[in-house]
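The structure appears below as structure tokens.
Coming up: subunit A.
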Amino acid sequence: MLQYLSTSGPAVLSALGQHVVLALLPVLIGLAIALPVGYLAHRFRWLYPPLLSLSSVLYAVPSLALFVVLPVILGTQILDPLNIVVALSVYTVALLVRTVIDGLASVPTAVTAAATAVGFRPLGLLLRVELPIAVPVILAGLRVATVSNVSLVSVGALLGVGGLGALFTDGLQRNYLAPIITGIVLSVLLALVLDTAIVGVQRVLTPWSRVGSR
Partner candidate 1 sequence: MITFTAVTKQFPDGTVAVDELTLDLPEGKITVFVGPSGCGKTTSLRMINRMVEPTSGQVLVQGRDVMTQDPAELRRGIGYVIQAAGLLPHRTVVDNIATVPYLLGWDKRRARSTALELLERVGLPAAYAKRYPSQLSGGQQQRVGVARALAADPPIMLMDEPFSAVDPVVRAQLQAEFLRLQQDLGKTIAFVTHDIDEAVKLGDLVAVFRQGGHLAQVDTPEQLLAAPANDFVADFVGRDRGIRRLGFRLADTLPVQPVGAPRDSEWVLDLDDLGRPRGWSRRGETASMQSGGGTFTTGDSLRTVLDLTLTSPAGVAVRVDQDGVADGTVDHAAIAAHIQGDTVRVDR
Partner candidate 2 sequence: MSVVSDVAAFLVDGSNWQPGNPDGISARLLEHLQYTGIALVIAAAAAIPVGLYIGHTGRFAFVAINAGNAGRALPTLGLLSLVVILVGIGLVPVIVALVVLAIPPLLTATYAGLQSVDRATVDAARGQGMRERQVLLRTEVPIALPILMSGVRNATLQVVATATVAAYVALGGFGRFLVDGLAVREYAQVVAGAVLVATLAIVLDLLLACVQRLVVSPGVSGRALTRTTPRKVTP
């Protein structure tokens, strides 16, 4: 095990680096798209059923299949990491749109009514009232999406681009446990670090939840 780490250290680190980027980028893109889309579905209720069906269908497409189909649609090479990013962004959006809607729906109508009566305009209402209150629900979904993405990125290794997934394919080919265990441990640690980071962000964004209730 140690022998493996000492010889392949740089390769492992570069795989980890690629993995981080491939996992995080879709999360950010997904969030950036899901927030406005989710808000629109919340505001205009007739959008909700079609959006829900669409995201369910998108989520049903297996990751490996999407990694393969996208090059055909996008016109990129199979080995282009862009496929992975786009595919995972699609999944993240599909998951997060539902979460954003649930989060906005969790804001009590009494609160939004009071805020509107006080004089908030729609944009201000969204940014200063609804979103802060919806944060716990949205971030819970974000945690699931992030952790799932970390796992899904490695599937891309089957196509040659998979961050830590390369360690798995390498280990399997050579019948060698060390890279596999390294890959699993790093993957889990990465997921844990990102999950804790999101929890930290949540605590910063919701100071009212830190104060104990009577």
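Criterion applied: all candidates are chains of the complex that A comes from, given by their letters.
Criterion: a residue touches a chain if its C-beta (ideal position, glycine included) is under 8 Å from a C-beta of that chain, and two chains touch if they have at least 3 such contacts; residues count from 1.
The model shown is predicted, which means the values in this text are computed figures rather than measured ones.
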Candidate number, among 1 or 2, whose chain touches subunit A in this complex: 2
Of subunit A, residues touching candidate 2 in the complex: 56-57, 59-66, 68-69, 72, 143-144, 147-148, 150-151, 154-155, 157-159, 162, 164-165, 167-169, 171-172, 175-177, 180-181, 183-184, 187-188, 191-192, 195
